[in-house]
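Of the protein chains in this complex, one is absent; all others appear in place.
Chains here go by letter, A, B and C, matching the order in which they are written, and residues are numbered from 1 within each.
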Amino acid sequence: MDLNEYQGKQLFKQFGIPVSDGRLAHTPAEARAAAEEIGGQVVVKAQVLTGGRGKAGGVKLAEDPDDAEQKAKDILGLDINGHVVEKLWIEKASDIAKEYYLSITFDRGAKKPLFMFTTQGGVEIEEVAENNPDALVRLHVDALEGYQPWVARRLVYGAGVEDPSEQKQISAIIGQLYRCFVECDAMLTEINPLIVTPDGEVKALDSKFTVDDSALYRHPDIAEFRDAGAADPLEALAREKGVTYVKLDGSVGILGNGAGLSMSTVDVVVVAGGKPANFCDLGGGGNAQGVVDALEVITKDEQVKSIFFNIFGGITRCDEVARGILEALERLQLTVPIVVRLDGTNAEEGRKILAEAAAANLYVEPTMLDAATRAVELAA
Amino acid sequence: MDLNEYQGKQLFKQFGIPVSDGRLAHTPAEARAAAEEIGGQVVVKAQVLTGGRGKAGGVKLAEDPDDAEQKAKDILGLDINGHVVEKLWIEKASDIAKEYYLSITFDRGAKKPLFMFTTQGGVEIEEVAENNPDALVRLHVDALEGYQPWVARRLVYGAGVEDPSEQKQISAIIGQLYRCFVECDAMLTEINPLIVTPDGEVKALDSKFTVDDSALYRHPDIAEFRDAGAADPLEALAREKGVTYVKLDGSVGILGNGAGLSMSTVDVVVVAGGKPANFCDLGGGGNAQGVVDALEVITKDEQVKSIFFNIFGGITRCDEVARGILEALERLQLTVPIVVRLDGTNAEEGRKILAEAAAANLYVEPTMLDAATRAVELAA
Amino acid sequence: MAIIVDNDTKLVVSGLTGSEGRFHGLRNRAYGTNLVAGVTPGKGGQDVEGVPVFNTVSDAVGEAGANTSMVFVPARFAPDAIYEAVDAGITTVICITEHIPAHEMLRVYTYVRTKGVTLIGPNCPGVLSPGKANVGIIPAEVFKPGSIGLVSRSGTLTYQIGNELAQRGLGNSTIVGIGGDPVVGSSFIDVLEKFEADEETTTVVLVGEIGGDEEEKAATWISDHMSKPVFSYIAGFSAPPGKTMGHAGAIISGSSGTAVAKKEALEAVGVKVGTTPTEVAELVIAAAG
Partner (left out) sequence: MAIIVDNDTKLVVSGLTGSEGRFHGLRNRAYGTNLVAGVTPGKGGQDVEGVPVFNTVSDAVGEAGANTSMVFVPARFAPDAIYEAVDAGITTVICITEHIPAHEMLRVYTYVRTKGVTLIGPNCPGVLSPGKANVGIIPAEVFKPGSIGLVSRSGTLTYQIGNELAQRGLGNSTIVGIGGDPVVGSSFIDVLEKFEADEETTTVVLVGEIGGDEEEKAATWISDHMSKPVFSYIAGFSAPPGKTMGHAGAIISGSSGTAVAKKEALEAVGVKVGTTPTEVAELVIAAAG
């Protein structure tokens, strides 16, 4: 789960990482009130889960409460890469002498947390990695050794931070960020920029924060950060129903069991000349209710002209799936053609159940490729 | 550092391990007041750093405050294995249905913490280990894996605890004791007996607790537990001066640098026919002040008739030691004969310094064996 | 021979008394797997259709000779079950459980690696050596014995490929689902290494998917160490960048981790890559024929 800037900063603060004083605002009036409380210049920042806010006009400096209200009016409702701005973070403006970059990524390849630190902050880190790789210090931490103070020294000296006070502050932040990363079950924590003010104070001016969905059960406070409004409405419905769903742009609705097979199903529809309307994974279980829920989500998309339902049973049993399809047909009054392919555990029983039901909009095909071809024809 | 029962229980309580309500008392009057506050039957327990308190009459049941006062009178001042009772722990009496045993030792051989658990508690664990080894479950924990819940299951099921409520309570205590062991830098934490009351409640009725001296700097609260009154007065003086000193029973005072060489010096004095008065290790440094302090401690023992000062310089420099000896002679006005053997770093300079001083009670010998023989002669 | 599970496998199932553990454990036994024990704390002494249940894995090892563990307990108990198995002397652990927090698996993984234990999963369908043993949830009836090693990050996709091969008369030495979580006990390379050493395996099919760089690393390893022919299928050619497709593995960030990049990396070292499950099966047939 990705967190908004203000949420990540809240966690940073809990772990002792210095951030600026700020308030959340949903309306221009709230923005004004926040600016009054904070005092002086403030920055009005769109809270959306996408990059490039600055370029899109989502981050503005305001001189006073009046100005903050005006800037809030400008920014609220903006569409930034498909994300409509509904929340603002009003934060005390900082003077910036230097911009650094600090992050920890859960490195799946190395199977270790990966620190990245550079004094060349404030830009995309990929740019630094490409144009000035020597300026970027990369350092893995062993999960059993855990964080040790030498890690901070390698990063700080390695990146060439020379001021002793900066060294000390940044070393402390490095340790705090690691604790935050581990204790919040983060997959990514990024501070860009990590600024040094003209007074020599180091603080986090932005936050990028991704938390492991599988660990949310033990972080109820973080789980509450979930931003229901921020997702595509269909994806939000899917999440509510516990269905893994990604909206695509075509006309063939796709439902498979397992991420790999579902992805492959999307590919095969493309190979068969069709355009997938979505990616939808029934997951491991695949009981009747799950099937009904998934079909409800998929058919809410008006672009869908046919559905390819591709099941290879393992832990999922095909007879259960077949019953789910029949139940969905009845409960959702579905008329869109559904092409079904069943294989694996109890496939024969499943096919028999569907054959006996003899629904007019139900097509059972023997292979994945046949089924894809039929679904593409029916969507045309 | 060994902790008294009441100190260990205080730590147990901090980590959630159930213990009985109790109060510390230094006088019979305090014991009475404690018994009044606690109410009902209490147990009056001598707080001394030695085993066998029960057999020595140091643990008594008291029916009421009057009785508690009387029992306190009986126990205070008792000499238990050379330890005079100066403190009592007055504790609510517990009904005991079962007595178990649980401990964690820092196993130096395996280099892992070692759990031991048995339902045959209340007696010396060595007895159980010898007479009923199958009843004793031993289990190591990997320091990097850390404590995991399966450890408690192995112990509890392995020892044959059958009551589900007991299993649950003991499993919790096992986890808490491990946290206590690690977070207090303990070398030993032992609960014997771990009792089950007739109501099925599990709690720690005693505690044995040893903390790593090297880690005391990060446990100021535990360091304060140090029981200055409990040690031999000479050993207490030695500790105060930062000298490692163990009182023995003979007439040849011994001072060496390094534990191994000092022990060997004790042995060699015995081989030469003498009786060592002490073990004393100057430690790694061995500056002049250290020498003075060590000689002050050793000569406080009136049994000492001669001193064997055995130095093999490494990090310790013999010239420094020689200067320390001369300083001690002057400052402490020592008249007891001191046999000195110097070798290693700057030995020649050291010998020269001593030769030039030409003190009447100073004997410089070339080898350890020669020096031992001379010291034994001088003590005769 | 085969790899990871075979006729020498003596299986203990952690969670055998749960409904899923029971269903699949007994199904594995019905296939011929030597299921010697189950473990459920507090149920020691009971049995599941004749399979003795113990309180601890240690008892299952000591009393039933278990050498392989299948973990089928809920996510919050699974890391403990893996540690328990490893410390009880089990040498192969197959963890089916999904949704284990990544940080916890990271510690488990790092620990297990120091012990020389083979860990497959978590969040994986298990391992099947057709005709010998099945440990996990792979529908064994789809596969038949043969000489093609199959390794995959995905469960159902593996069945699909196996099915396509079986329909063309080809069988498998072992099918390994390594799982799609951020941290899995065995990588493609770990399994390729075993297939390379396995006498019974003549050909390997590697089933990858978008996200990460495991397929790219596997390509390098294949180029450096593999003498046997490798074929591959990659899922997600049509996936849009920046979207998570189901499990944590299936996300493309920027230009790295795309199906096309993986295909190119594999083809560069001589691995033939199919763009549909059918195509990869046909490539294997063509090479065999």
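Operating definition for what follows: contacts are C-beta pairs under 8 Å (C-beta built on N, C-alpha and C of every residue); 3 or more make two chains touch, one makes a residue touch a chain.
Just so you know, these numbers come straight off a predicted model, no measurement behind them.
From the options B:Val271, B:Ala355 or B:Ala380, the residue with contact to the unseen chain in the full assembly is B:Val271. The omitted chain makes contact with just one of the residues B:Ala259, B:Ala355 or B:Ala380: B:Ala259.
Within the complete assembly, B:Gly313 is the residue of B:Gly22, B:Gly313 or B:Pro337 that touches the hidden chain. Although one chain is not shown, part of subunit A still touches it, namely residues 142, 144-145, 148-150, 153-154, 157-158, 164, 167.
Residues of subunit B in contact with the chain left out of this view: 106, 108-109, 111-113, 126, 142-144, 182, 185, 187, 212-215, 217-218, 244, 246, 248, 256-264, 266-271, 276, 279, 281, 284, 311-316, 343-345, 367-369.
Basically, only the chains that are shown with their structure count from here on.
Distances between chain centres, each the mean of the C-alpha atoms, put A farthest from subunit B. Distance from the subunit A centre to the subunit B centre is 57 Å, each centre being the mean of its Cα atoms. Between the CA-based centres of subunit A and subunit C the separation comes to 27 Å, rounded to the whole angstrom. Mean C-alpha positions place subunit B and subunit C at a centre distance of 54 Å. Across the assembly, subunit B contributes residues 144 that each touch 2 or more other chains. Shown for subunit C are the residues that touch two or more other chains, namely 111.
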